[in-house]
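Shown here: the complex without one of its protein chains, the others still in place.
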Amino acid sequence: MSRTRTRLALAVGTAAIAALALTACSSGGDPLTGDGESSAAPASDTIVIGSQAYYSNEIIAEIYAQALEGAGFTVERQFSIGQRDAYIPSLEDGSIQLFPEYTGNLLQFFDPETTATTSDEVYAALQDALPEGLTVLDQSPATDQDSYNVTAAFAAEHNLKSIGDLAGISPLVFGGAPELETRPYFTDLKATYDVDATFSATADTTVDELVAGNIQVANVYSADPRIQTQDLVTLDDPEGLFLASNVVPVVSTSVADEIADVINKVSSALTPEGLVALNVQSTEDQTSPEDIAAGWLKDNGLAG
Amino acid sequence: MSWVLDNLDLIWSLSLDHVRQSVIPIVLGFLIAIPVGWLAWRYTPLRGTVLTTIGLLYTIPSLGLFALLAALFGIPYLSESNLIIALTIYGVAIMTRSVADGLESVDAATRSAAIAVGYGPWRRFWVVDLPLSGPVLLAGLRVTATSTISLATVGILIGVQNLGYLFTNGSQRRIIPEVLAGVVAVVVIALIVDLLLILAGRLAMPWIPRQGQERRERAAMRRLAAEGIA
Partner (left out) sequence: MNVFVDAFAWIFSPDRLTGSLPLPTAIWQHLAFTFGSVAIAALIAIPAGWAIGHTGRGREIAVALSGAARALPSLGLVVLLVLVFGVVHKTEAAVVSFVLLAIPSILAGAYAGIEAIERTVIDAGKAVGMTPWQVLWKVEVPLGLPLLIGGLRSATLQVVATVTIAAYVGLGGLGFFIIQGIQIRNFPQILGASLLVVALALILDGVFALLQRLVVPRGVTGRAARSRPIPTAQTAVA
């Protein structure tokens, strides 16, 4: 009897120890939520860089990371965190110190009622809107903002140049991420351009649905390579429905001065076409973010 | 499959996270289910209510449970704790019935013999009842482990990094091998854990002839099926 019990205890004990050991050897990638879950502030010479759950953003974060490593910093990566809910608190309390962001979208996060639209207005408003402890470094000329696109054929058929030219066309289904339905750049379409639009939540399949003809207008990020590869036409936005949204590094004020030099050089070297090219490498060539970042830094003479 | 070869380290690190996020709920679920299942078995009037209520937890869809946990207990919605607690709850839901059924399946004559020999209730539980419920517990544990490992992938929708990342990232970048790699990795991990559990079962319960164990496990699976779990 006792031998059985010993065996059983042994088996259970081993399993429990194995479980605990596995817990201990995790790669430590917990997404921080800022509710007492954030890890303690890292060593003073380590910069913690985060990224959104968006492959393009991850590439930019990796570029920041390698640029800093080249300049002699130690970098800890916490990528693909996801929603701003999850990572803004961590930025605020200092457990993440650097994050690639987009001026317009970030401004709307902190100040949903903002009226700024041009690139400079948005940047200035953002600096005011940021909470204590956070600041932004120089913004980059590269943009990655929402934009309305149609197929070349559709544009030719209806003679479309700007969003306003869509007025009167029916059916007019707009596709994009589920959140688009609630955003002012969709709900204000009627008021600003007299466009009657219905919405379809197409998420990741948006461009495919546009090309297939299931939707007429797609909200595509301006740095998406498929705008060129699928021959899409981006409609002009003279009334400023969309906020300008340039790539901008958000940093904790505690490290802002240390890394400003390195990161500002990266920001100024990143052009709109350059960003698209990076995205092409990720989607068409399926290259990993590490390789893409290394290649870009080398090409721009910024490799440490 | 060149994508897979180029990104083996990504798959590996995500797998480690995934295993960690799965093992904790499996172990916790098992540990919590033992006293609860024992209570349900021991006090017959309670049995129906407890088992049905706990079984109901399994019917709650995961995305829904995350929100309920956040609302009821103030757990941050987009957090790993939320995922692990939800997975543990599912584990308890499955295992409690297994524990109750396992204890039920112990031959009354054996239990009487143990009493006759002089074992007190505590000793009887650990030395007679629990070991003899082994095959049934093992069946439940295998179901728990497999479903936990595959369910953990939903965590990516609430921002938890594990193999589910390969699904959303692959969906964004339209890279089929990436998504496929994620599916295969999850299935492989589940398979390995399943084999390990079978092995652990053979080691911990060497007294059971293979056929007997299979038959009892099958009966246990049938009972889980009747409950709508397996």
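To keep things simple, chains are lettered A and B as they appear, and every chain counts its residues starting from 1.
The rule is simple: a contact is a pair of C-beta atoms (placed from the backbone, for glycine too) under 8 Å apart; a residue touches a chain by one contact, two chains touch by 3 or more.
Computed from a prediction, not measured in an experiment: that's the story for all the values here.
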| note | Contact set (omitted chain vs shown chains) is A, B
| Contact with the hidden chain (one of B:S79, B:T146 or B:Q161) | B:T146
| Per the definition of touch given earlier, which of B:L16, B:L39, B:V127 or B:L180 contacts the omitted chain? | B:L180
| What residue numbers in subunit A mark contact with the hidden partner chain? | 83-85, 177-179, 181-182, 198-205, 208-209, 212, 214
| subunit B residues that touch the omitted chain in the full complex | 56, 58-68, 70-71, 77-78, 104, 142-143, 146-147, 149-151, 153-154, 156-158, 163-164, 166-168, 170-171, 174, 176, 179-180, 182-183, 186-187, 190-191, 194, 218-219, 221-223, 225-230
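Just so it is clear, only the chains that are shown with their structure count from here on.
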| field | Separation of subunit A from subunit B, taking each centre as the mean of its C-alpha atoms, in whole Å | value | 36
| note | Note: in the complex, subunit A contacts subunit B through residues 1, 4-5, 7-8, 10-12, 14-16, 18-19, 22-23, 25-27, 29-31, 33, 35, 37, 53-55, 80-83, 85-86, 204, 282-283, 286-288
| remark: Per the touch rule above, subunit B residues touching subunit A in the complex are 2-3, 6-7, 10, 13, 16-17, 19-20, 23-24, 26-27, 76, 78-81, 126-127, 130-131, 159-161, 165, 168-169, 171-175, 200, 203-207
